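Note that one protein chain is taken out, while the other chains of the complex remain in position.
Chain naming follows the written order as A, B and C, and within any one chain the residues start at number 1.
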Amino acid sequence: MTDIKNIQKYTRKDFVSDQEVKWCAGCGDYSILSAVQNALPELETEKEKFVFVSGIGCSSRFPYYVDTFGFHGIHGRAAAIASGVKSANPRLNVWIMSGDGDSMAIGGNHFIHVLRRNMNVNYVLFNNQIYGLTKGQYSPTTPLGQVTKTSPYGTIEHPFKPGELAMGAEGTFYARGTDNNPKQMKEIFIEANKHQGTSLVEILQNCVIFNNNTHHEITDKTTRDDNQIYLKAGEKMIFGKEKNKGLVLDGLKLKVVTIGEDGYTLDDILVHDPSMEDPTMAFLLARMSLPEYPVAVGVLRAVVAPVYDQLMESQIEEVKSISKIKNMTDLMNSGHTFVL
Amino acid sequence: MTDIKNIQKYTRKDFVSDQEVKWCAGCGDYSILSAVQNALPELETEKEKFVFVSGIGCSSRFPYYVDTFGFHGIHGRAAAIASGVKSANPRLNVWIMSGDGDSMAIGGNHFIHVLRRNMNVNYVLFNNQIYGLTKGQYSPTTPLGQVTKTSPYGTIEHPFKPGELAMGAEGTFYARGTDNNPKQMKEIFIEANKHQGTSLVEILQNCVIFNNNTHHEITDKTTRDDNQIYLKAGEKMIFGKEKNKGLVLDGLKLKVVTIGEDGYTLDDILVHDPSMEDPTMAFLLARMSLPEYPVAVGVLRAVVAPVYDQLMESQIEEVKSISKIKNMTDLMNSGHTFVL
Amino acid sequence: MATNNNVIERERLVIKFAGDSGDGMQLTGTQFTDTSALLGNDLATFPDFPSEIRAPQGTIAGVSGYQVHIGHANIYTSGDKADVLVALNPAALAYNLKHCKPGATIIVDRDAFTEKAFKKAKIDSNPLEDGTLEHYNVIAPPVTTQCREVLRDSGVDSKTIDKTRNQFIAGILFYLFNRDPQLGIDFLAKKFAKKPKLVELNTLILKAGYTYAENVEAIHSTYLINPNIEKKGKFRNITGNQATAWGLMAASEKSGLNFFLGSYPITPATDILMELAKHKELGVKTFQAEDEIAGINSAIGASYAGLMAATSTSGPGLSLKSEAVGLAFITELPLVIVNVMRGGPSTGLPTKTEQTDLMQALWGRNGEAPIPIIAASSPADCFNYAFMAEKIAIEHMTPVILLTDSYLGNGSGLWKIPNMEDLPTITPRFAKANEPYEPYARDPETLARTWAKPGTPGAEHRVGGLEKSDVHGAVSHDPINHEKMTALRKEKVMRIANSYPAQEVFGKEEADLLVVSWGSSKGAAYSAFKNLEEEGKSVAFTNFNFIFPLPKETPDIFKRYKEIVVCELNDGQFVKYLRGEYPEFNYLQVNKMQAQPFMVSELTEKFNEILEAK
Partner (left out) sequence: MATNNNVIERERLVIKFAGDSGDGMQLTGTQFTDTSALLGNDLATFPDFPSEIRAPQGTIAGVSGYQVHIGHANIYTSGDKADVLVALNPAALAYNLKHCKPGATIIVDRDAFTEKAFKKAKIDSNPLEDGTLEHYNVIAPPVTTQCREVLRDSGVDSKTIDKTRNQFIAGILFYLFNRDPQLGIDFLAKKFAKKPKLVELNTLILKAGYTYAENVEAIHSTYLINPNIEKKGKFRNITGNQATAWGLMAASEKSGLNFFLGSYPITPATDILMELAKHKELGVKTFQAEDEIAGINSAIGASYAGLMAATSTSGPGLSLKSEAVGLAFITELPLVIVNVMRGGPSTGLPTKTEQTDLMQALWGRNGEAPIPIIAASSPADCFNYAFMAEKIAIEHMTPVILLTDSYLGNGSGLWKIPNMEDLPTITPRFAKANEPYEPYARDPETLARTWAKPGTPGAEHRVGGLEKSDVHGAVSHDPINHEKMTALRKEKVMRIANSYPAQEVFGKEEADLLVVSWGSSKGAAYSAFKNLEEEGKSVAFTNFNFIFPLPKETPDIFKRYKEIVVCELNDGQFVKYLRGEYPEFNYLQVNKMQAQPFMVSELTEKFNEILEAK
């Protein structure tokens, strides 16, 4: 839609604001920021058309650091604010930046509704499984039993899996990345931006201060090859240091197999197709967790579906084109009027 | 847990309150009320231990009509109020009665969180796909494109499927019934009550005034045998007037087959097992919709999982048993004190 | 046209239509209202629903009503007690009798007065026979029988026939009010343009009713209400909720900005959302949010994006929005929050009217966050005040709360259709492309900051809920800056009073008593004042529509009167607010907590008591 030739060539620097970044040293948010700043120049969008909207939380400070339009909202309401921005002007490129508490605790309702409506926004969920800003209480994604400041004897709450909840809410796009893989994050953000509809990107993010190493098993460089599977459209679902492990379907379950063992060959391995309309495969992939499965990263689901803000515009255009009422004067003088 | 022999034998009448029922003539809520009143005497629970909690909506008037303890809350908050009641006193038998707007619009966040926590309550969702009480605006379950008072040109919102969202929220029990099948509703309510954890029961309910016949295709007596499949634990997934249709698995999809056709025999038909921990089958069953599939009724999922209010109690008991602090005097005098 | 020897000219009359919700009382009421308007009467209407849930037919709880007040004189309220009551069943009669004037004309369907019906209505004997109606003028035709008789050969079933009963009554009313029945028939023809059969049936019945009235001896005299001659021009009958919606839309057209409403349905504000949802032809965007919080936050987002934005709700919804109202305030974004008040506290009496959200509007959010508050006073002037609210929001870069209520929102009155050119201009101040932009730099006169729409190159900036540094808008925890920003935000809002129209005072320049009302109490308070003035009492009257900040001349007005009495439908919120603002005056108060509008008669009485006590 945008007239590409008119867009100047941006670099990362164009998206760095003059605000001092105030995250703890070593916080995973830094790399997410820089991956976003690296991705933005490649999105072929005028800088002034970007709007970053957030709630409250460490992660929600994000908009201050990007030199575009930004809205640091109130806790949990980023999706609602962004829905207003995008419905008001579908030509803006809107990003929601939000933490696990912001999105899935107080903001849970807006989270599922923005997905359901399929508003055309990019939604980055910083999942550090803790409330960082308020200094270490458990969040809706904190594993059952974890000791935190509000669960001195361990939590008694079963956590959400963001991807699974997104499928339950009929989300059309879901991807997962990790804060220590900037290149992959950048790729994912570019894919997310391409998708028409709500593009949910969960980043496994480390909070060094209050939940250090919570994703360690998944993200650690020494184990990640075995504990992650990077899914790419059209490619086989293969992983492992030796690239010899893969996923096959076993009834209604996924199964990890070693190629060349137990009679499994490369041909048996599933091919990833994020565009399948039926969400079941994405549901299975999103649910995979250690130790039984590797954790899936990359774009798990990206399907074409009607987009709220586009439907809103086209409905208005349609009604406009057929209505005889062209302005308030027409309207006020229509129907039952009386001249006294 | 309850001492059964001490419980008097109740009849339906014991649960009829003295309040005049104020639903429209022909409203589906009447039959749900009577199915609940029929089920209660069979739950082997003292009448005074029942608490019915609701939000706001036509359906949320429910507690007034049952002669037990009742709390007609505020819009969307039934699950939160009920969570407090149940955590406060796990020995109460708590029912949430709530509409599709109450539960999935304003109450969406509490809905997914009560499911996630697996609070031991029964949750009846009256799904008439409309806001009844406020006279006919679309709800989060209204089909895309439907004309309502707030969508004069048709909605542009993709609806939730309650069961699917419940699976996304890691719900442990989900059942579906229809307002014109009282016997089945009663059976389902009894099953729901047995389940330890949040038992979500969606009832397809007709609003004669603002959304008449919205479930007609599914519930109509002339077509329901073909359009519904009543799932029972341990039984084959068979349906149809002739009881000759069934469900089989085809890759990751369910498929409707006719027994005796295309080579399918009774043996090929899936057996229903609601107790499967993996939610994928329940996800598939909950998603089935006309015309491709029959709509599943009965208990789709019922799995054993830790229960919030029970964990809360046992954690307290455990800490009590090991702590030296027995009362406030102990506590206030513990640690750093100074005698001046 | 009826020619009756005994035609009584009346200044004003109140007609109440009551029955089950299926009885078509709303339709007959509208038909009567429209006809009155066509004939040049001034008017006001008010529907009276029993509760949100449709109660069982024939019961008292199920009675639904529609009251019309028409006049040769100017009409300011929907009327106190009824001169004419139409009651289509015994429950409707039982419920409404206490709201009728002594000697009122009562029109019933005799056929509906059966034992079964009495039981449903919980009455012991037949009021038509037991003396209950002794002192009334009763017209009790066997309407059902008549209708079935008239339509015997029409080929439609009796259920359909019974639904025409209201038109038999309409026919009687046309006779009773000396009106040409053709006007009623024309209304039907328009109303049911797509259902000619319905037009035919109802027309037959209306005529039958008229004929019946001509013949029956119960009608001793008929009424004539002459046209109101003060009102001239093109009018329409409009409810407050519709007028609010249209006022917002007119402001949008005037400002050149598209309009966005983020809202969640709630009685009695839902109509505004429903009305706006209809007007896609004018580019209106309505976002039916998942809850009130998303409603206002989406509107804040739309405002940030450069649209004219509003959110609409009622009391409990305003509570839910309060955190976000603070966000709109600190980000200094234009936003109109329409609150159609209803009976509280909590869910309260959701279909009834009250003015109990004033203090919530003034104070219902954390921190120091003074927000302009405007209150409408009649169904028709909801248009102007909605328009004004948007003008202030946009030109002063602030959220504005507009208070109306169930009485205004659901009530209707004649509204003079304005010329769009005559409405004030609305001029948003947007940042220009590629010019230096500071988010918290201010217009020296209004102190409004400049609005920078995303999409404006060079105006990239960040706003948010944290305190910001003056001019530059960086996050700031500096104590002195906070004090300064707090003062600036307040001063900006206080300066809005500079552009108010003069506060109108009616009656004497100086007098014994100044009657004060605000918002929807105006109609009754003004009418009561008028009564006293006509009696030659030393009184004056003023009504507040601009609630915060108050008009600057307020103390100058107050000091000219010996006594001040403040009337409001709450436990004394405005009066408490006035005491806090102008403690130098002594205020008397009249409050009513019945979730019902004031009656002119009760206010007249109270004011007289005050004057006599002196």
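Quick note on the criterion: a residue touches a chain if its C-beta (ideal position, glycine included) is under 8 Å from a C-beta of that chain, and two chains touch if they have at least 3 such contacts.
Quick caveat: nothing in here was measured; it's all calculated off a predicted structure.
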item: Listed residues B:N38, B:T68 or B:S103, member touching the removed chain; value: B:T68
item: Option from B:Q196, B:T223 or B:Q315 whose C-beta touches the chain left out; value: B:Q315
item: Absent-chain contact - pick from B:S87, B:Q196 or B:N244; value: B:S87
item: Touching the absent chain when the full complex is considered, from A:P41, A:G76 or A:G177; value: A:G76
item: Missing-chain contacts mapped onto chain A; value: 20-25, 56, 58, 61, 74-76, 105-106, 108, 131, 133-135, 137-138, 140, 149-153, 157, 209
item: Where the missing chain touches chain C, by residue; value: 50-51, 293, 314-316, 318-320, 322-323, 326-327, 329-331, 341, 343-352, 354, 356-357, 359-360, 362-369, 464-467, 475, 477, 479-480, 482-483, 486-487, 490, 570-571, 576-577, 579-580, 583, 592-596
item: On chain B, residues whose C-beta touches the chain left out of the figure; value: 17, 19, 46-51, 53, 56, 63-64, 67-74, 77, 79-89, 91-92, 109-110, 113, 312, 315-316, 318-320, 323, 325-329, 331-333, 335-340
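Quick note on the criterion: only the chains that are shown with their structure count from here on.
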item: Distance from the mean Cα position of chain B to that of chain A, given in whole angstrom; value: 30
item: Rounded Å distance, chain B centre to chain C centre (Cα mean); value: 40
item: Chain C: positions in contact with at least two other chains; value: 280, 290-291
item: Touching two or more other chains - residues of chain B; value: 106, 108, 140, 153, 157
